[in-house]
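What follows is a single structure, and I will ask about it in a moment.
Up next, chain A:
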Amino acid sequence: MIDLLGYAAFFLTTALTYAILCLGLNLQWGMTGLFNVGVAGFAAVGAYVSALLTTPEIAGRLGGFDLPIALGWIAGAAAAGLCALLVGAITLRLRADYLAITTFGIAVAIDLFALNAQSITGGPFGIGFIPRPFIAWAGRPLLFNGAHLLLTGGVALILFWALERAGRSPWGRVLRAIREDETAALALGKSARAYRLQAFALGGAVMGLAGAIQAHYIGFISPLNYVSALTFLVWTMLIVGGSGNNAGAVVGAVGVWGLWSASGYLLNTLLASQYQARGSSLQIVIIGVVLAVILVLRPRGLLGERRIVSRHLEETGAP
Partner candidate 1 sequence: MSAFALEVADLWAGYEPDLPILRGASIRAAAGEIVVLLGPNGAGKSTLVKAIAGLVAISAGRTSLDGAEITHLPAHLMVRHGLAYVPQTDNVFVAMTVDENLRLAAFAGAGAERRARTESVYALFSELAAQRRRPAGHLSGGQRQMLAIGRALMVRPRVLILDEPSAGLSPRLVETVFAKLAEIRAGGIAILLVEQNARAALAIGDRAYVLVEGRERHEGPAASLWHDPEVARLYLGGLAAGDSESTP
Partner candidate 2 sequence: MLEAVGVSKHFGGMRAVDDVSFRIERGQIVGLIGPNGAGKTTMFDLLAGAQRPSAGSILIDGVRVEREAAHRRLARGLGRTFQIPRPFAEMTVIENVLLAAPRQAGERLLWTWFRPGQVAREERENLDRARALLDFLNLSALAGEPARTLSGGQRKLLELARVLMAEPSAILLDEPTAGVNRTLRGEILARIAEINRRGVTILIVEHDMEVIARLCPRVIVMAQGRILREGAPAAIAADREVVEAYLGGAPA
């Protein structure tokens, strides 16, 4: 029973870190219509920056500043946000599919950097000994995982609130207008470029924060964590949950993470032992099929988008 609770806390904590990634993507894609295939790259920036700042000093590698974890989180988010701002400044004027290709390229470039800049990132060996919050309770899994769940849940809740507040305000209304018809939004005097850049950078920062949280939860990062499969998983979560809807992003993250874990468990039991090492490939195939089916049959996802943007409108009753 205790084991099960511990696992549940572990499962939910992991799912919530994905939910945060998903919230970032929802701001970019769901609300603003910016196609980002570099989710893994932005998460990696957040994770590595935070890890470099907070780990103890190690010979032969830059960093090791031993700073507090909270500072690492903030720096990780800021670095990823800055990165998104740069990429956005160059590419947001391009057609949607060129943006997709460029963000794809950014993720590849970040991955290469993580893999090869050994003196900074630890190369293929990654960075270990990343300080974990509540490490004193590591011997008591339930307490440790429970505390992490509370922490991650708290951060997710604050982000959810902040993104709902922003997204369901006149600001969010402009984002939605730009997504639907840029020319018409311009005619109303709304500068599409500035709003897009804000949304893209903020979304990147949220992804960076998620990357940092994950890194400090697991205590170890390596380039293997930030392959395109991560981007793909987050996209599937958002599409399944319902893009354009923050609650959908969270529901999708928990649901798809559940499906992912369950399929991993099932494949492990079902596959003959010589194939088990390859099981994770089959997991990806399963998620890919889920994505395709949702796109074809239910493109709005489980929850879909709310029709009314402004929360003030809901507060004052039916319009």
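By our rule, contacts are C-beta pairs under 8 Å (C-beta built on N, C-alpha and C of every residue); 3 or more make two chains touch, one makes a residue touch a chain; residues count from 1.
Selection criteria: all candidates are chains of the complex that A comes from, given by their letters.
Worth saying up front: this structure is predicted, and the values here are computed from it rather than measured.
Enquirer: Looking at chain A, find the partner in this complex that touches it; the options are 1 or 2.
Expert: The answer is candidate 2.
Enquirer: Provide the residue numbers of chain A that touch candidate 2 in the complex, in ascending order.
Expert: 162, 165-166, 169-171, 173-174, 176-177, 180-181, 183-185, 187-190, 198, 202, 305, 307-310, 312-313, 316, 318-319
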